[in-house]
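A single protein chain has been removed from this complex, and every other one stays in its place.
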Amino acid sequence: MSLDLRYGEVEEQLRASVRALLADHCAPAAVLAGLERSGAPDPRLWRLLAADLGLSGLAVPESLGGAGAGACELAVVLEELGRAAAPVPFLGTAGLAVAALTTCAEVPEAAELLARIAGGAVVALAVPFSTAPGSGLTATVAATGNVLAGPVTSVADALGADVLLVPAATGLQSGLYAVDAAAAGVRRTAVVSLDQTRPLCDLTLSAVPARPLALGATAARAVEAALVTGAALLASEQLGTAQWCLDATVEHLRTRRQFGRVVGSYQAIKHRLADLWVELAQGRAVARYAAACAAANDPDAPVAAALAQAHCSPLAVRAAEECVQLHGGIGFTWEHPAHVHLKRARSAALALGGAGRHRARLAELVDLPPS
Amino acid sequence: MSLDLRYGEVEEQLRASVRALLADHCAPAAVLAGLERSGAPDPRLWRLLAADLGLSGLAVPESLGGAGAGACELAVVLEELGRAAAPVPFLGTAGLAVAALTTCAEVPEAAELLARIAGGAVVALAVPFSTAPGSGLTATVAATGNVLAGPVTSVADALGADVLLVPAATGLQSGLYAVDAAAAGVRRTAVVSLDQTRPLCDLTLSAVPARPLALGATAARAVEAALVTGAALLASEQLGTAQWCLDATVEHLRTRRQFGRVVGSYQAIKHRLADLWVELAQGRAVARYAAACAAANDPDAPVAAALAQAHCSPLAVRAAEECVQLHGGIGFTWEHPAHVHLKRARSAALALGGAGRHRARLAELVDLPPS
Amino acid sequence: MDDTVTDGEVRRRVEEFLAGRPVPAPGDEDGRLAFLRARFDAGLAWVHYPVGLGGLAGPRELQPRADALFAAAGAPDNTPRRIGIGLGMAAPTILRHGTPEQHERFLRPLWTGEQIWCQLFSEPGAGSDLAAVATRAVRDGDGWLVSGQKVWTSMAHRARWGILLARTDADVPKHRGMTYFVCDMHAPGVEVRPLRQLTGEAEFNEVFLTDVRLGDELRLGEVGQGWAVAQTTLMNERVAIGGGPVPREGGLVGLLARTWREHPELRTPALHDELLRLWVRAEAVRLTGVRLRQQLAAGEPGPEGSAVKLSFATLAQQLSSLEVELLGEAGLRHDSWEFSRPDVVDFTGRGATYRYLRARGNSIEGGTSEILRNIIAERVLGLPAEPRVDLDLAWKDLPR
Partner (left out) sequence: MDDTVTDGEVRRRVEEFLAGRPVPAPGDEDGRLAFLRARFDAGLAWVHYPVGLGGLAGPRELQPRADALFAAAGAPDNTPRRIGIGLGMAAPTILRHGTPEQHERFLRPLWTGEQIWCQLFSEPGAGSDLAAVATRAVRDGDGWLVSGQKVWTSMAHRARWGILLARTDADVPKHRGMTYFVCDMHAPGVEVRPLRQLTGEAEFNEVFLTDVRLGDELRLGEVGQGWAVAQTTLMNERVAIGGGPVPREGGLVGLLARTWREHPELRTPALHDELLRLWVRAEAVRLTGVRLRQQLAAGEPGPEGSAVKLSFATLAQQLSSLEVELLGEAGLRHDSWEFSRPDVVDFTGRGATYRYLRARGNSIEGGTSEILRNIIAERVLGLPAEPRVDLDLAWKDLPR
């Protein structure tokens, strides 16, 4: 074990600048106000993050205009976005899309897209958000030559996207294609989503011209890279969710009084929060390990990503549920931000596979076969 | 739902007399002292229960010298035996053996054995104690004519048995045979058992003469009846274990002081015990339902037995684990009876299938198929 | 109790009533009201209530019998779910603590549903610790002036009356300084605002009271006795929440099991065992309820009642959570975030994600699961109470 699981100095600086920006532009009240909008989130916050802080290209090579950083830095940004429940397409663009495109960066179109991302473009991988790593590429879109047709349901971060990365079947093999989201023949239907801060859409492509990025095994590898990296990074976002929920709950319980005593002084409450904190500390270790493996291209990366998801998905859900419960009535209201985190946590726990599928994947990876 | 899940007046009287006898002859100190003996438990307590109270034949028809009662009464006795962790072969004899013999009571040998049980004889079904209902009869003993040979491992209540009921394979079918435990060729090797109050033995039969009780489907039905009824009844014993553990823990915590306060006044402790009590109340309902179904020969009896095991096995384990934990250091010592219940609970949770196998059985019975 | 009121006697009276008064046509609202008023006057509204107040002073168990006979005849009912707070909480409190004038004035329109009631107990600072209510009622001539804020008030926007707990003396310990009132929801100074909950709906309201004038005839019980009067209300609330008998797979577990059976493509081995664990728990909770009802029917109430709401809340949360998990991609989608003001909670008419969200409230509303565990530990298991610092201090001196 030589991977460093601590936060480095650069990461802490990155965290501080993201947190400051979110404090100014993504306070709970702003997120709550955003729920009344339907469709894609307000692009203003994305522009601030992507352009002003240059975060969209955090993991894009410097030669393409990015920051040349890696998964560890992305993970820290995602922790902060998770804390704020920020409605931005960061995971999809800077995480999944960049990971997919990096595997085929020798293709000029892919390199060009990476450069556009570094410039603030939103790019989404057109797969159902529930797709698990290791599940293979079963495209619902068909490619005829370089023309695509077919549906994809429940795509994340695509409503405001500039470009879509579409896995499509062509004869016996599959390919990964780039499609301009604004092209004629691309229909995006907003889905009423459980997590309103990451609204999904259903996609229908009708005779849409596309540029091929990869074919066959390369395409499968690109999609798998996106899903594995995405799962690893999502764990850090979930960690951020859990951390916000714990912090908010502790803060509330340190002042709320019932029966003449501060509620946080009751032992049953204390023990539940202590257990949650222990689980959160474990979540930090596994999320950091997943990010470090992804950054180092460590052969253990698939195990690390599955482990991180298996632990952090239920962690965030439990933290958010405790947050609602231990806030009492106020936590059950629309006006308190607890529910935003609850919905994000519950939703994220289904994203990119969910804990059950990741445990099953671990079973294969670490040789613990089912009966 | 017309089955009565309450305790009737007769059952409460029965409970009172069993409890009084156990208070006199099976106090915790006596059970602890018994652990220093190896092999079969002291037969004195069995004689008191079987002969003085007439409990061995509780479910034997009156025409054969029994009390003609049913599973509900057996269940109440088992609750009390569970509370006391009484080292007697009641479950095996009055529960499993009587259930098996009752299905073939038209065979004179079976009727005779039922009458002997009513007189206080100990009869054990020679299957591994972990055998689950519905698992089919895969006999390890071979019958050649009426002569048996072969091993059976981990048999409960057989060390002090007078007669063994042995499932044995004969050519293509199977049969159930009665064997005198004292016969030449019967070797019983005491097993170092996790639950010393129900010591197991390994059985080896070498050319032992036997009397056939049932063959083919009838034999399978007899064994299955024993296992289903046994599973239903074991739940009541487990309920008794859980009740003792909760009661002892509450009693301890109402007087034990730490940090100037009675430990039972700390909220974390209170909430754990409240949750345990809720689960115990549920355990009482399912155990009563299983007993009522068995008594009424209700078609729901297999579901009820599996349900009772699925709930009461983990209940007793959890109650015993909490009992050890919440007694603190003293609960970890040999001189305190908590460990006797812990070992019985942990062991009983593997007996007659265990919760996992009973859940899988429920899946079949209530049409919730696996993937 | 009048033991001449037997099953046969109730049947006779219902038949006689129906013979003399035709069932009104569906949609005939005036006819419906007249019918219900007459039924009340005939003592067939709640047979266990006193004669003259809608009852026959008979045994409570005969009421379902009367209801069934009226239902069989196609008679209109008083939409009991819609007026549950009046029937379940206000009525027994008024009956026990009210004056004859109050009985006369409130009970009939309450039962017929002409006047809807709401409950003005909880406040932002008084949730589990209800005795901490800060809403003040001060003497004003021959009446009272009430000011404060109440919360979690279902039906407040439709209610004619509210049962109200207010502080009338801040110089004594908190349990001794409260008085119980009937609040006129049409009085000036009563402002009702919908309180949107995390499902997007507003089942509840906030109620702002600003110098609301209530005559002394709206006081229920003695001044300073509000806590004792409120106990009657709360005891009846817990009884009301218990619910009726359900068949196997009758509740949320049935929805989950149906999804499982109908969608083989969603199944995984891990979810299978999870499903079975919850099926077992659901069936255990159900049988506990069956056993409890058998005990109650036999006049042997067991302490299991305290556990019913606690178990139900936990189970509803676990079942709906597993349902969302099982749905996978579909669990990422929701049915609607439209604002609405439902009169009753509809767990089955909406999707799994709605159930998941709404069920979070089950362990908060009507007594949190934490408080229920305290109650079980102290009242059932006999464990000692926490040290309390708020019982002897004057209300005004309590730390806030």
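Order of writing sets the labels: A, B and C. Residues in every chain begin at 1.
Please note the rule applied: a contact is a pair of C-beta atoms (placed from the backbone, for glycine too) under 8 Å apart; a residue touches a chain by one contact, two chains touch by 3 or more.
Model, not experiment: these values are computed from the prediction.
Visitor: Of the chains that are displayed, which are in contact with the missing one across the whole complex?
Guide: Taken over the complete structure, the missing chain's partners among displayed chains are A, B, C.
Visitor: For the chain that's not shown, point to the residue among B:G145, B:G171 or B:G260 touching it.
Guide: B:G260
Visitor: Can you say which of B:V191, B:L215 or B:A296 touches the chain missing from this structure?
Guide: Within the whole complex, the residue contacting the unshown chain is B:V191.
Visitor: Give me the subunit C residues in contact with the hidden chain, please.
Guide: Against the missing chain, subunit C presents residues 269-270, 272-273, 276, 387, 389.
Visitor: Given the full complex, what residues of subunit B touch the hidden partner chain?
Guide: 35, 128-130, 153-154, 191-196, 200, 257-261, 266, 268-269, 317, 321, 324-325, 328-335, 338-339, 342-343, 346-347, 349-351, 354, 356-357, 359-360, 370
Visitor: Residue by residue, what part of subunit A touches the chain that was omitted?
Guide: 1, 4-6, 246, 250, 253-254, 261-262, 264-265, 267, 269-271, 273-275, 277-278, 281-286, 288-289, 307, 310-311, 356, 359-360, 362-363, 366-371
Here is the rule we go by: only the chains that are shown with their structure count from here on.
Visitor: Just give me the whole-number Å value for how far the CA centre of subunit B lies from that of subunit C.
Guide: 44
Visitor: If you average the Cα atoms of subunit A and of subunit C to get two centres, how far apart are those centres in Å?
Guide: Distance between chain centres: 42 Å.
Visitor: What whole-Å value do you get for the distance between subunit A and subunit B if each is reduced to the mean of its CA atoms?
Guide: The answer is 52 Å.
Visitor: Note the residues in subunit A that touch 2 or more other chains, in rising order.
Guide: Only 266, 268-269 qualify.
Visitor: Got the subunit C residues that touch at least 2 other chains?
Guide: 268-269, 271, 370, 373, 386, in rising order.
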